[in-house]
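What you see is the complex with one protein chain gone and the rest in place.
== chain A ==
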Amino acid sequence: MRIFSVSHKTAFVVDHCPYMAESSRQLIECDMLTKSRSQGVIPLAPVSKSLWTCAIECSMEYCRILYDVYPTKKLVNYIVSDSEVHILNSWKQENQNTQELMTALAAVGPPNPRQDPECCSVLHGLVAAVESLCKITEYQHESRTTLMDTADRVANRGRIICLTNAKSDTHVRMLEDCVLETIQEQNKRAAGSDRLMPIQQCELVLVHIYPQGEETLVSDRQKKELSSVLSSEVHSVRAGRYLAGKLNVLVQQHFDLASTTITNIPMKEEQHANTSANYDVELLHHRDAHIEFIKTQPSFHCMNTSRDSGLKETVTLKWCTPRTNSVELHYCTGAYRISPVDVNSRPSSCLTNFLLNGRSVLLEQPRKSGSKVISHMLSSHGGEIFLHVLNSTRSTLEDPPSISEGCGGRVTDYRITDFGEFMRENRLTPFPESMVDAACRTPVERAKFQLERHTRYWPMIISQTTIFNMQAVVPLANLIVKDTLTDEDVLTCQKTVYNLVDMERKSDPLPISTAGSRGKGPKRDEQYRIMWNELETLVKAHVGTSERHQRVLDCISACRSKPPEEEERKKRGRKREDKEDKTEKNGKDTEEKGWTTDSERLKGVMEREKDEQSECEIIKDSPDSPEPLNKKPRLATEEQQPPEKSKGPVSLLTLWTNRITQANSRKHQEFAGRLSSVNSKAELYQHLKEENGMDVHENGKATR
């Protein structure tokens, strides 16, 4: 249904003239209990509703069903007419509920039989209804303002349902003519106004109500076009349950509803708690919930005439007693709100309470033979019950391939638990409409922004990271991703860094992954270098967020261990780095992507390291090959000094190594680096330093 169809606006016009106070002559016995109890008592006379009461309760029922199924965008304007017009509510969404209407109706009260019939007429109400249909609703307004240049696509259509007691067919003609004239008048007025819209289409539904036992003075008439704008239909109905039935059929026609009867609902008997009987409950909902039946079998076999609502059809579905409370995902193709036809009957309220308490009921198509076909499910969400349509045929989604067959499916050390934690930290919650933050971002934009911040440095697998495997880093890692840091937060981060320094001093082992390389992996100081580098990468990714974030980075730079030569080089490079900082601050966009390259570089370095190590390890493990010379200086800096200069006795190993070294050196050309070395130390990757600035020394390998 299009949003601005005739059903967008419904104006109820109820006649409040003296003749509506007449009795419907449908008698209701309310003195039932006493009959059997005490013989001596004369039962009270039965009560009977007035035409007015009948009209009100049936129109309220119409609204109840409408609001249950369409809580928004389908609006009712309720008008009562006697010698004047009483408009009980407006098109505003906040006015759209039955309680408010009931309160207003109580204030109006029943028609006064002593009022002068001459000055009372339903015409006042009809005129007011047309005027009201010209008034723009908040939805029309919103659409017009958002569409701007195509605002003329927003249509203005509506329906007037008039509940009255007409004198004759001529009287009905007169009412129709009046509506037609008023529309023409009002459309002229509306053309020149901003808050009004001309009516493009109007459906007039006249319901003539007459007391039981009387002959009707008005004949039924099918829908007829009175003009290009107005169509009209007349229903002549006896008061009481006939009227209720009629309005029930109308609400279904007007709002594309269909009926489903749930059958076989087991219910404990009120009197005998041990026995249970089966009951039926009829529900109304949008017609689309039956789309499968309508399309496949026009004369679907479980369609039958419902007892309650006259001629209309209902689909019967069988209750399947829920086995467990397990949450299962079903192939659901749609969910539609429901409204029970007989809302406060015991079977209805039992069913709705069961559902409102969080249980779900699967519904089965009644079949004489063959396997069970479950086609629908009833379940509530947030106090509203929905009829879910389940796919009962074969699904095109069957037998999907396993995710492990796809890209990255064979990687086994994903940080599944950590990402679960990440997801829980990034969960969403609804915010009130009015809450907009300083930067005018909607909550959902803020959520995306938060995701961006939280993922600036987020290695996906365990072997790619050290710091995220360390409990000690957690406080810093949690804080640094925040948009703003307090001084206390900075302090916590600093404490984390000091704690790491302490760990390094004590040479605590680090959870460096040894995956992919045999042996023990890198040495302790190497491990700490990797850890510090990664921590810097993480913090650097957030350094632009605020000055306090910068302070955390400063703390790391100040505290992290570096070989003395590196410190020196650092000083030399500082000037250059400062320059870089400035450029970084100038161009924030480039900085945002900064971590990617950083981490990539880090990854590269780590991999290179790993490769080298594993190579070394392999060679070391093999007894046949001599230990490579460049392995030596790695063990300790002291040993880098030539053995000749060392004091004390020379070990056999040293003697042997020296000999071999000399022998070997004759067999190959000396490395260019070793030739130009100072104190047998040469700077590696000098070209990198020129290309990338100071980052080079931080990979911790420049000394070799």
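By definition in this document, contacts are C-beta pairs under 8 Å (C-beta built on N, C-alpha and C of every residue); 3 or more make two chains touch, one makes a residue touch a chain; residues count from 1.
In this text, contacts and distances are computed from a predicted model.
J.: Among "Integrator complex subunit 14", "Cytochrome b-245 light chain", "pyruvate dehydrogenase (acetyl-transferring)" or "Centromere protein N", go ahead and choose the protein name stored in UniProt for the chain not displayed.
T.: The missing chain's protein name, per its UniProt entry, is "Integrator complex subunit 14".
J.: Among the options A:83, A:264 or A:392, which residue touches the chain absent from this view?
T.: In the full complex, the listed residue that touches the missing chain is A:392.
J.: So which of A:195, A:368, A:410 or A:506 would be touching the chain we can't see?
T.: The single option touching the absent chain is A:410.
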